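Moving on, here comes chain A:
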Amino acid sequence: MADNRGAAVRYENVQKSYDGETLVVKNLNLDIPPGEFLTMLGPSGSGKTTCLMMLAGFEPATHGEIFLNDRPINNVPPHKRGIGMVFQNYALFPHMSVAENLAFPLQVRKMGKAEQQEKVKRALEMVELGDFGNRRPAQLSGGQQQRVAVARALVFDPELVLMDEPLGALDKQLREQMQYEIKHIHENLGVTVVYVTHDQTEALTMSDRVAVFNDGIIQQLSTPDSLYEDPQNSFVAQFIGENNKLDGKVVEVNGSQCLVELGDGTRLKADKVNVSGVGDKTTLSLRPERVEFDPSDQMDNLVKGRIEELIYLGDHIRVRMNVAGNDEFVVKVRNRGEKRKLETGDIVPIGWSLNDCKALDAVA
Partner candidate 1 sequence: MSEASDTVLTTQDGRPLKASLRKALRREKLRAFLLIAPLLLFVIVTFVLPIADMLLRSVENSIVEETLPKTVQALASWDPTSGKLPDEAVFAALAADLKVAVKEKTHTRLGSRLNYEQTGMSSLFRKTGRHVKKMKEGPYKEQFLEVDKDWGDLDVWQTLKRFSPPYTAGYYLAAVDAQQTPDGIQMKPEDQRVYLLLFGRTLFLSIVITVSCLVLGYPIAFILAALPLRTSNLLMILVLLPFWTSLLVRTSAWKVLLQQQGVINDFLVWIGVVSNTDRLVMINNQTGTIIAMTHILLPFMILPLYSVMKTISPSYVRAAKSLGATDWTAFWRVYFPQSVPGIGAGAVLVFILAIGYYITPELVGGTSGIFISNRIAYHISSSLNWGLGAALGTMLLAAVLILFIVYDKIVGIDNVKLG
Partner candidate 2 sequence: MKLKTAILAGSALALFSTAALAKDMTVVSWGGAYQASQKAAYTDPYVKMHPDINVIWDESSAEAVAKLRAMNEAGNITWDLVDVVASDAIRLCDEGLAMPIDPDKDLAAAPDGTPASEDFGDLLVSECFIPQIVYSTTFGYRTDVAEWNGKTPDDICDVFDLKTFPGKRSLEKRPINNMEWALLCDGVPKDEVYNVLETEEGQARAFAKLDTIKDQVVWWSAGAETPQLLADKEVVIGSTYNGRLFSLIEEQKQPVAMLWDAQVFDLDGWIIPTGLPEDRLAMVKDFVKFATDTQRLADQAKYISYGPARKSSAPLVGKHATLGIDMAPHMPTDPANAKNTFLYNYEWWADYRDDIDAKFQAWLAK
């Protein structure tokens, strides 16, 4: 992905405060190589949108510098940054037709009429709305408006496109379809995309890399799979995918492994990720689908749990259990059509590998 050029976007020690008392963005450093699809993911108020707005030029950075192709842009007004942007509610100009909307960025660039028409036509075809040029935005469905918004952000061939929760207003099915479309457009055009969302599925589906924001800080910046497999702290583990939490204390450290004692005395082996040593409080993170019923004796961790609740979900069964005093412990069992029946109230042995069990910073 990265080539000989420098970063397309670079945040350098960027800080932002609105009221002069609290920082909403705390010392952000981030390099985005050209052509990357980077998603800023986080709950609302985590600072991700602010970072995007600073990049677009609608919010000034309180401190630090933002570079676009190695050029500092803090003093460049938004309209000179040449960044395409897709807004949360599309922001299609309601008093212009679709074609006029698309021609707008070309007109303000004083492009010739014929060239404008050509580009508008191509952009409309790209989003498969070739016949809709004369319609008003209000006459389009939500998905169609979304595509027009994407086309408008791309029509003037920007190298960088920002998207601020562009799919938030669509229903689930359309949202999934649009995720693939945007991903394909990105792949075809090779533009750099900075995408903001609070939806983790969206982030995992589309991105080359994801920056998980919380509290004004990037908690983890990595590819979608390592975000899921190797969360670096409890927040990321919680935020991405489903997760079982077991609170305990480190009693023994052995290289990259450690032994953790839970509140009820159960001792579990875990991958030492975000603890420093013996005596540290820790929260163990364990994905529900990595837990096995009827484990072999060789399993790293073997415990017994009581089945509290069974939920049938078609492709899998969701089992809520009480394990080591924690009755929010969830196990997902693939539905293989086996005869064996799980019953509420049964006390059954379960087990998991130590690599699936991460010892992270203690929650609260």
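If you want to know what made the cut, all candidates are chains of the complex that A comes from, given by their letters.
Simple rule for what comes next: a contact is a pair of C-beta atoms (placed from the backbone, for glycine too) under 8 Å apart; a residue touches a chain by one contact, two chains touch by 3 or more; residues count from 1.
Please read these numbers as outputs of a predicted model, since none were measured by experiment.
Using the definition of touch given at the top, pick which of 1 or 2 touches chain A in this complex.
Of all the numbered candidates, the touching one is 1.
If we count contacts the way the header does, which residues on chain A are in touch with candidate 1 in the complex?
Contacts found on chain A: 56-58, 77-85, 87-89, 91-95, 104-105, 108-109, 152-153, 156, 162.
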